[in-house]
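Pasting a structure below so you can have a look.
Note that one protein chain is taken out, while the other chains of the complex remain in position.
Each chain gets a letter, A and B, in the order it is written, and its residues are counted from 1.
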Amino acid sequence: MKATHPGARVLLGVLVACIAFEVMVFLYGESPREMLSLLYEGTWGSVYGVGQVLYKATPLFITALAVDFGLRAGLFNIGTEGQLSIASLAVAVAGSHLGMMPGALGIVLLFAVAVVSGALYAALPALLKVRFGAHEVISTIMMNRVADGLVGLALGAGLALPGTVQTTPLAPQLTLTKLEAWVPGLSGSSVSTAVFVAALVGVVYWVVVSRSRFGREVTFVGWNPVACAHERIPVARRTVQALLLSGAIAGLASSATVLGAKGYFEQGLGAGAGFSGLAVALIAKRNIPSMIFVALLFGTLQQGGLFINGHVPKEAMEVLFAVVIVAVALSDSPSVLALLTRRRARAGAPS
Amino acid sequence: MSILGSVLPETLRMSVPYAMAAAGGVLCERSGVVNIGLEGVLLTSSFASVACALATHSPVLGVVAGLVAGGAVGLLHGTLFARLRVNAIVSGVAINLAAAGGTRFLLRGWFGSSSNSPDIPALVALPGGPFTRTLLDPLFLLSVVSVVVLTLALSRTRFGLDVRASGEDPVAAHALGVDVVRTRVLAVTLGSVLCALGGVALSYDQHQFQSGMSGGRGFIALAAVILSRWRPALAVVLCLGFASLDALGNVLQNSTHLPPDALSMLPFVATLASLFLVKRGQLAPEGLGKHAD
Partner (left out) sequence: MAILELRSLCKTYGGENLAVKDASVAFDKGRVHAVCGENGAGKSTLLRMAAGLVLPDEGAVLVDGKPLAPHTPSGARAMGVAMVTQHFALAPALTVLENIALGERGPLDLEKLAVRVAAVEKRLGVSLSLSARASELSVGDKQRTELCRALLSSARVLILDEPTAILARSEVTVLYTLLRKIADEGTAVVVVTHKLDEIAEFCDAVTVMRRGVILLTSDVPKGDRSSAEKAAFMQDVTQQIMGEAKDVAKDRKSKEPGAALLSVADVAGLSGLSLTVHAGEVVGVAGIEGNGQSELVLALFRRADPNISFVHEDRHLMGLLLPATAAENLVLGDLDLVSRGPLIDAALLMAEAESRAKRSAYTQSLSLLASELSGGNQQKLVVGRALGRKNARVFVFVHPTRGVDIGAAREIHARILDVRDSGAAVLVISSDTDELRTLATRIVVVAKHAFAGEVPPDVPEEKLGRLMLSGEA
């Protein structure tokens, strides 16, 4: 079975998103043309809009990498949502105690906090998976819900500033510089050097999965754990490591939200990035450049959704994500092709 | 009222969405289809029943609309997996995403609110205390009947045998002339209708639709399916346990000052804890997620 070409997947995704968007807008009683131009205007139509799309796309790309690494090992890490929120809280709380730290060192330290906390929050599902055979889909979903509760509890128990749901803001040298400092047109946009962090993470990720022994072995385990066990590749260990690293990468997405945009953590910050990243990973299917494009597509839809929210509820965009996931998955399905060709064959056959 | 006196009827009432999602889940999975879209089915059916009840002023039609909507989602999932060979988890993720976004989209679009719909009329006005009201609730009774019917159908009917054969060994079932694809699509559709009964009960219980009101029950129900080792009666019993935690949370929230976040986590923590109790892959249908050729 040949998979659809990565570029074709992205194009199909964009096309389906546009068509579905127009259909939804039309059914909602608004003008498809006006909404599309409004969507464009709010996103790629201005420097600020582009900045916001990049800002939205950054955590999606990082969490997509996280999900992708799990998928390589044959794991559906649906828990990036929870891993990210726990890591975000940890980064914000740690950062608020590092006020005296010089910037570079402090930021590296905070990245380390993000990585470690994200990985730790993935540890329980990993343990459940290899020791008890519990499917990671169930356990990571549960962990997401528990993370919601834990964050609420922690903020309520004194980690938030009194009377608010946000943590103490970080010292300025510990946050990532916003790009508006260099590009005046980006004034007011939350896009920051986290974009470059994401790019760096992407490059390192590519090296790990395609060039490193560890990354290849994780991929091998995902393809056929039984064969790997017979070749004495430590299957259980690689599985645990894959899920931990997946959680760690998800934690890094906090660089765009906590360190880049806000400088603090508040309840709900980054919410949805995990699920959307899952969607990005499923559509891009192991192709890192595709992940960039699909993350940008989803970033565009999210930002554009805010822009047209007055006319069409922005929640429409989540439905679009789902439609794109299914459409692209269908393009891979051997049965769809088979059905099409069989129909044709039947129609052409003499009776 | 004593805590027990209020927890017990509350538990029974709150168990319906869990139990029906679990019963539906058992039917899907026994046919060999993983269904993490139960959460989306709960949400969709809750919303559809409320929207229809409000539009037609008929609570009965609301129930029907909820069941039909749930069945439609199941039909989609079953077709995507069984006929079109899309990965069941991918399809389930998409369904949950679409249901979460779609219901909030329509909630805002139709009712102009991002949190809840207007109230719907009750299905029937029942007399008596909380206990009798729960036991006499037509949706509760219907749920009990459906679970019994499901158990019997699985073990005693041609359809049930086809479902089990498709789930245990799709290759053999296909070779023997069982239409595995059709059986699975049908099982997932009917299973989703069962689950939708839970979604309908959820909204009729609250007399309205609330954004995200399924609250993870579909996922917990799925865990109950696995913990029960794919047996409907046991899955329902486990759901009573999870629902009792919900009920306990509600009661404690009214009578104590425990933080609501801690209480709302209870069923999820319990589910995680219970996952430690099952040994790997025990007695799962062997053809789960596999195709006939």
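In this section, a residue touches a chain if its C-beta (ideal position, glycine included) is under 8 Å from a C-beta of that chain, and two chains touch if they have at least 3 such contacts.
The structure displayed is predicted, hence computed values, not measured ones.
J.: Out of B:L8, B:L161 or B:L252, point to the residue that touches the absent chain in the complete complex.
T.: The missing chain is touched by B:L161.
J.: Pick from B:A173, B:L194, B:L222 or B:C239: which residue touches the chain that isn't shown?
T.: Result: among the candidates, B:A173 touches the missing chain.
J.: For the chain left off this view, which of A:Y205, A:F220, A:F293 or A:F321 is in contact with it?
T.: A:F220
J.: Using the touch rule from the top, list residues of chain B that touch the missing partner.
T.: These residues of chain B touch the chain that is not shown: 156-158, 160-162, 164-165, 168-169, 171-179, 285-286.
J.: Which chain A residues touch the hidden chain?
T.: 1, 207, 211-214, 216-217, 220, 223-224, 226-228, 230-233
Quick note on the criterion: only the chains that are shown with their structure count from here on.
J.: Between chain A and chain B, what is the gap in Å from one C-alpha centre to the other?
T.: So the centroids are 28 Å from each other.
J.: Using the touch definition up top, name the residues of chain B that touch chain A in the complex.
T.: Chain B reaches chain A through residues 36, 80, 83-87, 89-91, 93-95, 97-98, 100-102, 104-105, 108-109, 216, 219-220, 222-223, 226, 259-262, 264-265, 268-269, 271-272, 275-276, 278-282.
J.: For the complex, give me every residue of chain A touching chain B.
T.: Touching chain B: residues 28, 76, 78, 124, 128, 132-135, 137-139, 141-143, 145-146, 148-150, 152-153, 156-157, 275, 278-279, 282, 313, 315-319, 321-323, 325-326, 329-330, 333-336, 339 of chain A.
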